Structures are given as C-alpha cells and as structure tokens.
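To start, I am sharing the structure in question, which I have written as structure tokens.
All protein chains but one are shown in place.
Let's turn to chain A:
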Amino acid sequence: QGLKSLVPTEFPGPDPIFGTTKPGLPATDTFLGTNKVPDLQRVFQRSDGLPVHLKRGYPDRMLYRTTMALTIGGTFYCLVALYIASQPK
C-alpha cells in the first residue's frame, strides 16, 4: 500500500557508561541475538503481489494447506458425524 519501510529506531544499545569496563564491546547489542528486523522488513516489503499470509513462500504454503485440510476436512467429518448422531437409535 505504498507505506515506506520502517526506519528501525531500535534501542540505542547498552547504558551510556559502557566502554569504561569493557573496551572491546561492539556498538550493536548482541545479548540474545542481533537485530534482524531490517532484513525481515526487506523480505516482507518485496513487491511480489503475495498476500501477507503467504509472503514467506514454502513454509507459509505448507502451514496454510495443513490448516485448510484440517478445517475443511473437519467440517465434512463434522457434518457426517452430526447427521449420524441425529439418527434415531
């Protein structure tokens, strides 16, 4: 929809006093992983016409098909089960 990509205004990093005790610390936070949001923003803003629930390709398609199989298949099973259950004994 033409919205420009988010400029990540992420946390400016550790407390301002860092660097006095550990001079070798990198400027970006590495505690529990690095920031991958900008990469993901690039992926999800690709102009490929894919809807958001299929944007990542193969894993999204597999999950979607599994959900569809369970819900649509389940609905048919449900209708059959309810028909049988509604029969007199």
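As a convention for this text, contacts are C-beta pairs under 8 Å (C-beta built on N, C-alpha and C of every residue); 3 or more make two chains touch, one makes a residue touch a chain; residues count from 1.
The definition used in the following text is that contacts and distances are computed from a predicted model.
Colleague: Given that one chain of this complex has been left out, which of "U3 small nucleolar RNA-associated protein 15 homolog", "Adaptor related protein complex 4 subunit beta 1", "ATP synthase F(0) complex subunit e, mitochondrial" or "Cytochrome c oxidase subunit 3" is its protein name according to UniProt?
Modeller: "Cytochrome c oxidase subunit 3"
Colleague: Which chain A residues would touch the chain omitted from the figure, given the whole complex?
Modeller: Within chain A, the residues that touch the unshown chain are 1-6, 8-12, 14-15, 29, 31-33, 35-37, 40-41, 43-45, 47, 51-53, 55, 63-64, 66-68, 70-75, 77-78, 81-82, 85.
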